[in-house]
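In this view, the complex is presented without one of its protein chains, the others remaining in place.
Moving on to chain A:
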Amino acid sequence: MNQPSPPRWVTPLYIAALAAALAVLGTILFMGISHNPWPLDGDIADVTINLGGTPVREHCTSCHPEGSTATGSPHPDIAPHETAELGCTGCHLGEGMALDLVVSHGLPGNGARAILKKKDIQASCYRCHPLQPLAGAEKAWNGYRLYLQKGCDSCHPLAGLQQSGRYAPDLTAVGDHLGIDQLVTAIRDPDREPVNSTMPRYPLSKRQARNIALFLKSRTARPLFQTPMAQLQKKSLLQPDDLFPGSEQLSPGQALLQRKRCIACHRYNRDDGRIGPDLSYSGLLRTDKYLADFPGDPTALIGGTRMPAIRLTATEQRLLVKELRQNADRLQQTRLAKAAEGRDLYMLLCQRCHAADGNGLGPIAANLAQMPRAFANNRNFFADKSDKELQQSLAQGIPGTSMPGFARLLSPERREMLLNLLFKAFIGGDRYAKRRLPELPPKPEFALTAAAGQQLFQQYCIRCHGRSGTGRGPDAARLRLQPSPRNLTNTGYLVSRSDNQLLRAITYGVPGTAMPSWLGELNEQQIWALLREVRRLSMGEQP
């Protein structure tokens, strides 16, 4: 048998590989053993503390002997607490088992375990202590008061409070999930994440938001020194009278508005929450029944509104209606009577939604279910609307939206004055010069099926109006469309629109909005099928 000559490269490769492996292994071993990866003198403090029955293991004092800071200044006296008993992470959070600078102080991200320093440490006080004023925890206490004053509890559930809404995420354990900075961001910039958040942007200063965050950071699922029973029983020690000092001087109606946190969002005479519409005149803008029914079920009257349901007893309803009516009457005779010009009326009654410069982006516009109509730069929209329609909108309001009717509050002459002002100041052009409206597609002889209408809707409309027609399609949030796409499930609004009005919007689009004309794209049959689908959506019918 002829044996071939062995390959010459095998042995050198083997020796080279062996040498490389040994060199790397040797280097690693040498480096690992000679280099001391641990801080200070190389000893690791491995401490286990008993926190209310939970063993907590920490290495913190390896770098912070006896709780000193990084620069060596000693831990302040925290009597009656003791650092030896409480450990570090019980108050300061952080990752006690880590021994490196980045991880041990909390990785970036949600910041759930981000280290708490200096003034922020008071975020930990109410994890164990009941909610009552505590020396050293003034900011967190103030945050708790703000939380109640601003009506956060109207929407957010939070264990242990008398009032708890069911419209927003439960905050009972929010301190376990988010850091203080993340909480501040969530409060001050609510629609950053998720973009379709309905939480309004509260007019809070940075400091106020931080105080609320300090309070919220103390809400944890498992407080270290509270028995489960104590947790269940924990009660707010704040009574509404403590919450709003000086409220005993208010009339019963005003006190009700304050106690139910109406003023946390709405404006009422001098008080202004800067989130919702002005209630000062609403006694004459809405019927008594509307005013009595609205707080208990706002979405029934304004589809998609952000206002949470506020439960009122029958007595409270009567009190509310009476208070609002009296106030509106008083203002009608005083403040409104003094307003001589359309401009004054506009600034008193319209600018909160439609903006002082008429662009529809008033101070509270972003919080309304449907964006207010823009007057400025929106001439085409008004050139398509007959003067009668405009008069009616102003007098009767627009059902299903925040636009109230002004018939009872303003005399016909004053409403004319306002309309004239809108054209003169914002819309421009002649009030009575209208465009000739193009023909609408005639009702086809053979209608498409309801299923075909649904399919057309899913094909053409859902990017803006959303799969279920609520006006929250992916593009609505992504492109931040203004005005936002119409909520097609808003029964109150759509019942008030005639077939012709809807056909016109679908066929020719709506000037001044993102709604395009579908004339070229869809035929008569399809447009009529879509009309039928919109009707179905608005009545909440099942397909």
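We adopt the following convention: a contact is a pair of C-beta atoms (placed from the backbone, for glycine too) under 8 Å apart; a residue touches a chain by one contact, two chains touch by 3 or more; residues count from 1.
Quick note on the criterion: contacts and distances are computed from a predicted model.
Colleague: Just by its UniProt name, which of "Cytochrome b/b6 N-terminal region profile domain-containing protein", "NADH-quinone oxidoreductase subunit E", "Aspartate carbamoyltransferase" or "Amino acid ABC transporter substrate-binding protein" is the chain not shown in this complex?
Modeller: "Cytochrome b/b6 N-terminal region profile domain-containing protein"
Colleague: Among A:I78, A:V103 or A:V495, exactly one should touch the missing chain; which is it?
Modeller: Reading the full complex, the residue touching the unseen chain is A:V103.
Colleague: In the whole complex, what residues of chain A lie against the chain that is missing from view?
Modeller: 1-4, 6-7, 10-11, 13-14, 16-18, 20-21, 24-25, 28, 32-33, 37-38, 44, 57, 59, 95-100, 103-104, 106-107, 109-110, 112-113, 177-178, 193
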